[in-house]
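Part of the complex only, each chain left as placed.
Chain nomenclature is as follows: A and B, assigned in order of appearance, with residue numbering initiated at 1 for each chain independently.
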Amino acid sequence: MDTEVAPAVEAVAADIAEMEIRGAATIAGAAAEALATQARASDAGTADQFRAEMHAAASYLYDTRPTAVSLPNALRFVFQGMDGTTVESLRQSAVDAAERFQSQLDRAQDDLGEIGANRLRDGDTVMTHCHSTDALACVEAALDQGKDLSAVVKETRPRNQGHITAEQLRQWDVPVTLIVDSAARRYLDEVDHVLVGADAVAADGSVVNKIGTSGLAVSARERGVPIMTAAQIIKLHPGTMTGHTVEIEMRDEDEVIDPSEREEIGQITVENPAFDVTPPRYMDAIVTERGQFPPESIVTLMRELFGETSARPWEGPV
Amino acid sequence: MDTEVAPAVEAVAADIAEMEIRGAATIAGAAAEALATQARASDAGTADQFRAEMHAAASYLYDTRPTAVSLPNALRFVFQGMDGTTVESLRQSAVDAAERFQSQLDRAQDDLGEIGANRLRDGDTVMTHCHSTDALACVEAALDQGKDLSAVVKETRPRNQGHITAEQLRQWDVPVTLIVDSAARRYLDEVDHVLVGADAVAADGSVVNKIGTSGLAVSARERGVPIMTAAQIIKLHPGTMTGHTVEIEMRDEDEVIDPSEREEIGQITVENPAFDVTPPRYMDAIVTERGQFPPESIVTLMRELFGETSARPWEGPV
């Protein structure tokens, strides 16, 4: 079927593809809004045609970054809410769903932060890895609760996002000690809680996060330090419910070593995986805006949110 | 007592202090040789005077880098060998001891490499941390034994000595995969043996080595990968026999972050410990030129070498 996609959808898709729009929540919000735009703009004559257009728009958006977790979750949410037998009822329900999604999104990080903050105590030193706005939301909420916190910030090679984390924490007047990633185990003895984000969370309780998280989690367990993951529910990966594993992005080798320096060394392979996988037994809790969960139970929340299928609702027959 | 120290001793001491002479074995050799020079140059009239001069020379050398392990070990070796009741017999025995020490030193890395190589199997992939000539001697000996090896090389922030390791391995035609330190746990599943050096080895079986070693060892155990330390006996720290802990050098903060970048972040603390401590339960073997040992038994070798005391023989009463 030769179904048209609204120009605004194409624009959003382009922005996602070119990473003008980036960050799990921002992508998700933009995708839901794009579907609402499509719904509003549609001049479909029949319910079937309307649905076909919506499917086409969703597929179009989905194809821009098929490995992102939040994007299909946004699409799924809107399709779950779209219901009706007439164009008008479909349109209205889709727009409503998109707005509901956005509204939940707006609240999610605050809610999550509040919950994560409750796990922290006044006077705690937290260790961070990479830069996660979800994890930082927990710190911010704890500060708002009047708790004093300090931070040990791992620089997080190869891209040193720890520097961004350090800067944010300094803006909140949190004392920061910056260390190289390899120093983590040594400093765990001075740390009360490890706090990380997630790129994706799997049904088997695994946390996919910035490379280095799994080693940090193993050391935290060995040192007796609790560790939590802060992750909005848009990070929950429905495909993992049916056993799919999360694809790990291999990033540019130049992030690891400067090409000129590399040339001096000689013919070497450089590998730069963006993420690794932390098994649930090394993580104490996953904090979401819908409550905290032991990693082994996150599948319960996933079943509430997604049902049992990991199919993509926009791919079904019209 | 106003005892004179030979100019050659002063020169060596200066070179050590200014790190013109560096590396555990090089320092140790230079120190032993300096004592031999002192012995040869001495025009002491009495045995007591000779001894006093030797003590003074040793103390002078010792004070240049009191935290280095190999330096006092060299001094100790010479003093253990210096024996006699006349100036001449003392002189001769001291010079002999220094030569014996140097001769052992010359052989040590080869012997150690041979032993470590025996632990590796043909086709193994080894993971390295930092740059250790002792560890690399094991690889070289294994290659000489006709074994094929591959390597996963951790870059080893903050000074990226992994690059030197990679370059050396490439000169031996060993295939190298370079990774950031945080990627270690992920790549351990593709590794057969982890191979590290040591800055110092303690009587309680702890291995003091480049920051990141202890976290790597914990992950290696968790992943079921064997790990060994290659360390010449000049790395065995006598002071630890009497409970002393090895002092951990805090290095320049600029190694961790560029001052200008740091300024942008704001007021932060940066900590840059050079080493960390790996407990014996996470290390499978310590390989020395005198054989391999479970870390828990290295104290047996230390007692053979140093006796029971950790006193400095050159400090005793003349």
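Keep this in mind: contacts are C-beta pairs under 8 Å (C-beta built on N, C-alpha and C of every residue); 3 or more make two chains touch, one makes a residue touch a chain.
Everything numeric here is computed off the predicted structure, so don't read it as measured data.
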item	value
Copy count for the complete homomeric assembly [2 present here]	6
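The rule is simple: only the chains that are shown with their structure count from here on.
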item	value
Turning angle required so that chain A lies on chain B, C-alpha fit (0 to 180°, nearest 5)	180
Residue numbers on chain A that touch chain B, as the complex places them	153, 155-158, 163, 166-167, 170-171, 175-187, 210-212, 214-215, 218-219, 222, 256-257, 261, 264-273, 276-277
